[in-house]
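One protein chain omitted, others in place.
As written, the chains take the letters A, B and C, and residue 1 is the first residue of each chain.
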């Protein structure tokens, strides 16, 4: 097993990875940019190496600086987390060349699955259902028109190198096609350095369901069930759960088999996620493979009782996967809410700043994967995720109730968060009925506003705070200072 | 289902119960003594009722005051937690008479199982193995001598009304018997108002293994596997785990069956625990039934995925138990460490006082059932338990490693705790080998002292703390105040 | 005593009467509430409002007090002590070229002296991986660009001054 691992990431995921390393007896190296000198991941590691300015391209995205930090500390392996260099084939290849173990799939697998058209070709060849649409890039209006003709409207333009909604357009009518394709291509070129786009059928009322897989170097591949991730804002997930309320046991088994087939077809090794679109008729279509640890992996850990990061590390160290498909079973229901620094009242605009007060929810079945603390200045340069609040309970209904309780006791003061928005989503009838489609927020919460009645209570709390005696220098509120026996004791004869 | 429940307890267990109530949509009433005005359980409930002075007999043990608080708030049921009135048959009977639901077994069951001789008779009649010894009370030297003759030495004198080690004596030779019986009887009379003692065989190298059971009003009874609770100081458990390293699947099944038989024989309803002594040859003997929620119930919740408090409340509300024995399965390994306010260097002497700083461990598979917070003054009047740190992982080895990591990140400053002692116990070879017998601490940790090397690091931290600039009034350390762009911004043109 | 508390664009008026140590009654609109209150720690208060106990969390921030009740957090400021409105993208009005949140300028799309149309993109700011294009609130000529690419900026800060094309008054801030 590795003696030392460098975690090429920041925030909650870096903290989460280093905890598993510590439990495995592996020394940890954190890297941090100038903006992250006081970041939790940099504080909690055994060593912390500065890697440059706040700007991601000069620190967390700089392959040279990460590799130099590995060399400097003598780490044997790198865990990339998610985001940053996690799906960067060039980084994985560089590690391979330099004899550093990259905790993830081989560079070549990242490369082929990172290109969406190539990934679609691989899946189609191995019989995994794909969304009806093009299997080749198209670069001119004639090719776009021909593709559109075959697919029908509405359709979706996608960037082959894409991700995160960039270079994506929905087109409802032929007249808009050419201009939309050109715009999408420009956007993709700017974002990914590759303007290649292709066309797919648009499935308006659909769900986003993904399957977690684990594969070792010997080709032994299993799945760890699904995650339902349909509830999104700005094309980013905000609530995930497992099991999906939409899957029957038969459909779950079929999707699991398809995911394993997809992983095998791609020569996949390590933990990965096969994303599918599920239509209301129960038909599912391959969307893409995320060749890394997924943000929402904790809900899978909750229902399976497995530590995915530990399995990633063991696979990367060359160990065979000791689990068989039959060993894995799902228990209970888990939900994750992503707690971003953002303002749900202003279209989820980011809200960086200093966290003035912070209190995490606690209790049975609650886990909060967190990267911040009271007093920390949440930097403007990075992803706004503060923590992932995860609950586990016996049933979906109980998990929802547990999440509601947890959210109600989660105090984050100083930056805005969607906690109150999430409370209303979780309490809503469509969510409780499991009607979780990708248009959920647009359909049900487009004009969300904060709760009036609680606002009045908050106003009263404001007044009470102004009236209640403040703390003395020692930090002890005056109230507690009314003379009790323990105060009195100090004046007694010693 | 109940609309409102009063929790007749304090500290971590009251907090834990009210969280489940909240998740069930049940309003909560806390009661608190004068010493507990600022206690967490009193703060977190929907209503909090003062019930009298700090002295337990005038508050938490006062049946009249608890019943008055129920009447005042309109609660329909009372959850007694553990300790205080939890196993008080008179309190349960009073509730029954007044039409208040007592969340626990019927008063009559508490009464008969609370008398150890009666409990032994019940068990023997229904074929549950009991420790060789007397089945009748003995009140004079002749009866004691006759009993001892039949049992052999060493033997144990026990108080029939007893608990917590009071009225208990080990006797190694006939010459000491009469005087020891008289002393034990006096002690029992003083503690329980009943001086009845009896004799049992003393099993020196043994384990304490208990089985959790659940029974509904229709007599449907299941068990939720065992808890190994052998590691004790001053006859009080300090580390518990499940599964027990000593149980084979066959032995587990046999003990589970015995526990269910014991519960049925006693007419048991609600959650309870059947305690057994397990000898090194794998023979087990009935010890007693705890007719309440057990302190260490969380480890059972971790491996079964069930919320025991919710099941208690549902059973008390008259619902049939929906689970069958086959529905319940055990996953992974769970360990609990009790974090007491006590000094492991001074024979675990209590250490009440003000908590100056408090930071709980977090992360996957970690749960901390906690009743205190930074700034809270831990009262001298009550049980010294601050929290119960619980971990869950795939295997025993991984659970131990997880617990070590959790303990290392648990900061409790201001009162003494056994955290560093627990670290050394968990890291020790005999613990890791599963050699957990009731004499564990006496055998391996009698002359424990704190770690030298860490003491030196702490001394360096002391010096660094004296040198590092202190916080400004605003609470922000000076360090963070070096002018960054966000500070500078304030002076810009608005 | 009366309080006027600003929340976003709204003012909440409370009529508050103290009723002894740690007791008050508050009237909001036509609703009167009896409140007992006590401080638990610097940032925590215990309230009993019409019999229901509530834990409230309060912290000072640069824009007022953040107050959390039942998982819902509100930014409140006493109108008497705030000269300006609480910061808010919407509150800054459509007449200023200012970022809606703390951000970094990633691209400047215009030059000094250039004529711009209403709605034309002027610069791109980025915060937490989200890009926002700031557009011209009215037609005119770019009088001054106050920032450079790579620079950190904050709400209310005027990034570009525009000389209005027509009879509009000039708008700075």
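Note that in this section a residue touches a chain if its C-beta (ideal position, glycine included) is under 8 Å from a C-beta of that chain, and two chains touch if they have at least 3 such contacts.
Here the structure is a predicted model, which is why all the values come from computation and not from measurement.
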Absent chain's touching partners (shown only) are A, B
Given B:96, B:279 or B:381, the residue that touches the chain left out of view is B:381
Full-complex touch with the removed chain, picking from A:48, A:386, A:412 or A:460, is A:48
Where subunit A meets the chain that is not shown, the residues are 38, 43-48, 373-375, 485-486, 489, 492-494
Subunit B positions in touch with the non-displayed chain are 55, 234, 341-343, 345-346, 349-354, 356-357, 359, 380-384, 407-414, 416-417, 419-420, 423, 450-451, 454-471, 475, 477-479
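Please note the rule applied: only the chains that are shown with their structure count from here on.
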Winner on contact count, chain pair A-C
So the chain most remote from subunit A by C-alpha centre is B
Whole-Å distance, C-alpha centre of subunit A to that of subunit C, is 29
Taking each chain's mean CA coordinate, subunit A and subunit B are separated, in whole Å, by 38
Among subunit C residues, those touching two or more other chains are 40-42, 62, 102, 152
Residue ranges of subunit B touching at least 2 other chains are 38, 375, 475, 486
